[in-house]
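Only one protein chain is missing; all other protein chains are in place.
The first chain written gets the first letter, and so on, giving A and B; residue counts start at 1 in each chain.
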Amino acid sequence: MARVDIQRLTKIFPPPLKGGDPVTAIGDISFEIDGNVFVSIVGPSGCGKSTLLNILSGVETPTSGTVAVTEAGRPARLGYVFQDARLLPWRTVLDNMLYVRDDDGTDKAARYLEMVGLSHTHDMFPGQLSGGMQQRVGIARAFSVEPDLLLMDEPFSHLDAITARSLRDHLQELWTATRKTVLFVTHDVVEAVQLSDRIIVLAPGGRIFDDITIDLPHPRRAADPKVATQQAEILGRFEEMQPASASD
Amino acid sequence: MTAAPVAFPEAPPAPGRIRTWLASPIGAQVTAIVVFVALWQLLTLIAPRVPGPVDVTQFLYTEITGGSHGGIITGEFWEHFAVTLRWFSLGLLIGFVGGLLVGVAIGSSGLARSLLNDTVLVLLTMPAFVWAFLTTMWFGISWRAPVLTVAFVAFPFVAINVAHGARAITPELKNMSNAFEVGRWKQFRHLILPAVAGYIFAGLRFAIIVGWNAVLLSEWFSGQAGVGFRTRYWFDANRYRGFLGWVIVFIIFIVVLDRVVLNRLQARAFRWRDPIEVDMELAEIEQVGA
Partner (left out) sequence: MTSVAEAVSEGQDQANVLRTAAGSRRRRYLAVVLGWLFFLGVWWALSALLDSEARLPSPPRVVEEMRTIFEGDFWTQFWASVIRVLTGFFAAVLIGTPLGFVMGRSKYWGNFLQAPVVVAGSIPGLTYAVMAFVVFGISFWGPVAVVGLIAMPYVAINVAEGVRGVDRRLIDMSIAYGRSESQVFRHVTVPSVLPFIFAGVRLSFSLAWKVGTLTEVFGASKGIGFQIRRNYQLFNMPAVIAWVLLFVGFMLLLERFVLVRIERRLFRWRQWEQHQ
């Protein structure tokens, strides 16, 4: 159960064109996450969601402000699920699961592979799997390192609606079984409401627009009317936000 | 809300103009050439029998301007060069025309492909020196030897590339232009010619490079006249500065011709495609035999 502590985080990129303006991807945001919660970061394109994850995972460094990702005082162990599966195409599925481990945990890897229903693929190459199956492996891989904090960057946005729905269910199964701290980035509000305990809304320019708590039991079925009501209400608030902020 | 203006760390002072030029692509290449010549000069200190760049340049100057190399008559530089160019061009012409005909046949007819493709492959795999030997065995000391060596060596390269180009005109494109009832001449000009022109040119370029190699080989072995013959003359006389001088002559000729002239022309012919992809595809064609 990880603790994420972000204080006055800012990330500015140098201007893409000579003589242009620098790009503020994240503008002075602060928030904390504590406990085994599923938190979504929602916002339109260009609001800094991916940059935030990059900073949390160490791929990017902040321009100013502090970021602390800890687990009982020590640096947290991270798991990461990307938009594309990012499996090594030249290694088998099982080898991909083992690549991200520091130990030789074949049985652990096999167990998580089974939890997403892909035990039979352990000896296959990623090229032999469909996009949805590859992403499932990606999710199993992330869970299998038993991370303190799980980062997910729009993991279902490249999949068709049917596959995405099925994967959301797999994700909820895994999450309710393991109860990790999850930071889930998406542009899809409806998806965020279905999955999360808390939604942080970012606006273009990288500032926090809203911080919403969802108090419904897990796992949530998409067809559940209570879930649908919440989705409608929050969608409404989004419609307010769109004309309020400058269009990008 | 805009954040307080952030000062980026001061950019380091811009490097001097010389350093910038040195780091540029052209600067790097020039440096490479300078380094090479320097290394060559150093080599002559270790192996005194190897003539250095200065010696070779002196030799070439004398050879080209028609002086005398300490008593040995100069080699009528331009006459030999002209002879080689004549044989080279004639052989190239024969090989190119033959390759064009066979290439078009292979590219457009399945039957022609079955019959001829493997033969072309065999010819493609034959080393150039074999043709030099065969033509000398057939024709002895005659102009026919170098000319036909060039022709035989160039022919399969042209054929293979033209065949590939002819096949690039997909039936879909033909159907499309038929559907729009494009006139036959227009079809030829805008559909067939541009698609094939690039490959024909590529075939010609390969033919020039291998053909040049072939004429040198043939002249070396059949010994009558020309650049290859003169190179051998100095080699047999153990006068390595003369040998290296002529070697440099023929290297410079083909490198300049290829990199400065042909490269540009090929880029124009293929300008609707990515140049790196083109180079790789052409190398594959030659390797896999279309």
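Here is the rule we use: a contact is a pair of C-beta atoms (placed from the backbone, for glycine too) under 8 Å apart; a residue touches a chain by one contact, two chains touch by 3 or more.
Source: prediction; values computed, not measured.
Undergrad: Which residue, B:L60, B:V83, B:A128 or B:A225, contacts the hidden chain when the whole complex is considered?
TA: Checking each option in B:L60, B:V83, B:A128 or B:A225, the one touching the absent chain turns out to be B:A128.
Undergrad: Of the residues listed, A:P16, A:G73, A:G127 or A:P225, which one is in contact with the missing chain?
TA: A:G127
Undergrad: Write down which of B:V54, B:I141, B:I251 or B:L265 is the residue touching the left-out chain.
TA: Selected residue, touching the omitted chain: B:I251.
Undergrad: Hey, which of B:V97, B:L115, B:L193 or B:A267 is the one touching the hidden chain?
TA: Answer from the full complex: B:L115 touches the omitted chain.
Undergrad: Please output the residues of chain B touching the missing chain, sorted low to high.
TA: So the residues of chain B touching the unseen chain are 23-25, 28-29, 31-33, 36, 110, 113-119, 121-122, 124-130, 133-134, 137-138, 209, 212-213, 216-217, 220, 228, 231, 235, 240, 243, 247, 250-251, 254-255, 258-259, 276, 283-284, 286-287.
Undergrad: Residue by residue, what part of chain A touches the chain that was omitted?
TA: Touch set of chain A with respect to the missing chain: 57-59, 77-80, 82, 84, 86, 88-91, 99-100, 125-128, 145, 151.
The rule is simple: only the chains that are shown with their structure count from here on.
Undergrad: I'd like to verify one number: the distance from the centre of chain A to the centre of chain B, where each centre is the average of its C-alpha atoms, in whole angstrom.
TA: From the centre of chain A to the centre of chain B is 55 Å.
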